[in-house]
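All protein chains but one are shown at their positions in the complex.
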């Protein structure tokens, strides 16, 4: 049950104009997925309860509904976020990672291993989880080189706040293609998408 | 009598758009793989572009400029009808100029002009499954894609060569995307296949009746299937366009009279008009000007 002081946090904070704002957020994500590594702007006027950030909240409002079970970190699951999600999108929260269509990880939280989530099947590789991971910044961190569909030649990315073993996790995810999760990294009102097709390596100094 | 509802922006309700949008994102993440989606009944018949219309409706926003072509032409009746539909339900800006459009919905052609980074090409697809005419069962073709088992397709193409001396597929010519999925490019003539390879534009494919969405991201390998001794080749026309003199473009054959008179003109009407506006003159126009 939502406590009284959280009521505002739960019932407020959606888009003012859901039709056009969700269209704009979707187009940013579509461009981001189609051009991995490029930073796209997210209309972050959504105000989800702490600790979910605005960009992640906007993505949830855009893509989640009753058909998409969402997995939340423990901190988020114990906050007003599940009630906010339920009220504005109807999305049920699940603690069973392979059942989640979307997973939301707030900045600073531990990122679970990707293979704990739905990776899809060889017959239906689309039935996989999309992880929305909030991080400190999309650039300024250790540089990685990305290549693959959607990338002209190579792209350099340098997100700040990913776990140290990120490249190992990502390469494992790459190795099960066409299965695998897809990532959306979010910082503030910007996002960077890493669909499962992206090949990543550390940039040699 | 029940009050008839007013329709939503771009016709589809928000829940349907979300469902289609999720399918589009997964389609982009798995290039060439056909994502099943809960296609809706649209107010135009199945087989007349309902898949493309649903994709366009799900991505379209107020800032977009839409171009709709059928057979390469903006003025074919079904193109006119679909364009009018979006003007009515989304009040969207429309254009016939390829370079001005942000979204181009097409049936059977890819524009001659090279598409750019900000553009999305939406294909209307009748039969999304490239293996369908070799194996009618969905349960079987799904397995073939899962196992990357495409031998049947090569056998079929090779039988063509054995029987006719050519690969007898002239449109909907199968391609392999990024070395993994064999994909139907929709019934575009094979002339257009090379334009799909490493395109700067995002390519989305919608099959409404068959309930599938698939995608080719920009800068993605799209290779037409072939054999070392029978390499893939596109159609060539002996003459340039009779109106604008363009070469290396796809031409329509127009019957002029009942005595075998023929002329060949650009199938891409915008490209042809643009060239003529820039002073290019084909032999027929030149001949008329001389008379």
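Lettered A and B in written order, each chain numbered from 1.
FYI, contacts are C-beta pairs under 8 Å (C-beta built on N, C-alpha and C of every residue); 3 or more make two chains touch, one makes a residue touch a chain.
Following the convention adopted for this analysis, contacts and distances are computed from a predicted model.
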item: Chain excluded from display, named as in UniProt, from "ABC transporter permease", "ATP-binding protein", "Carbon-phosphorus lyase complex subunit PhnI" or "2-oxoisovalerate dehydrogenase subunit beta"; value: "Carbon-phosphorus lyase complex subunit PhnI"
item: Partners of the unshown chain among those that are drawn; value: B
item: Hidden partner chain, touching residue among B:48, B:86, B:123 or B:214; value: B:48
item: Candidate in contact with the missing chain, chosen from B:108, B:180 or B:219; value: B:108
item: Hidden partner interface residues of chain B, rising order; value: 1-2, 4-5, 7-8, 11, 13, 36-43, 45-48, 50, 70-73, 75-81, 84, 107-109, 126, 137-139, 161-166, 168, 170-172, 187-191, 209, 211, 235, 242-243, 250-254, 256, 263, 265, 267, 269, 284, 288
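Everything below uses one rule, namely that only the chains that are shown with their structure count from here on.
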item: Chain centre separation in whole Å, for chain B relative to chain A (CA means); value: 31
item: Interface residues, chain B side, partner chain A - complex; value: 8-9, 14-15, 17-19, 21-31, 33, 35-36, 58-62, 142-143, 145-147, 178, 180-181, 200, 202, 215-221
item: Parts of chain A lying in touch with chain B, wherever the complex brings them together; value: 18-20, 22-24, 26-27, 29-31, 33-35, 62-65, 67-68, 101, 121-126, 128, 130, 148-152, 177-178, 182, 195-197
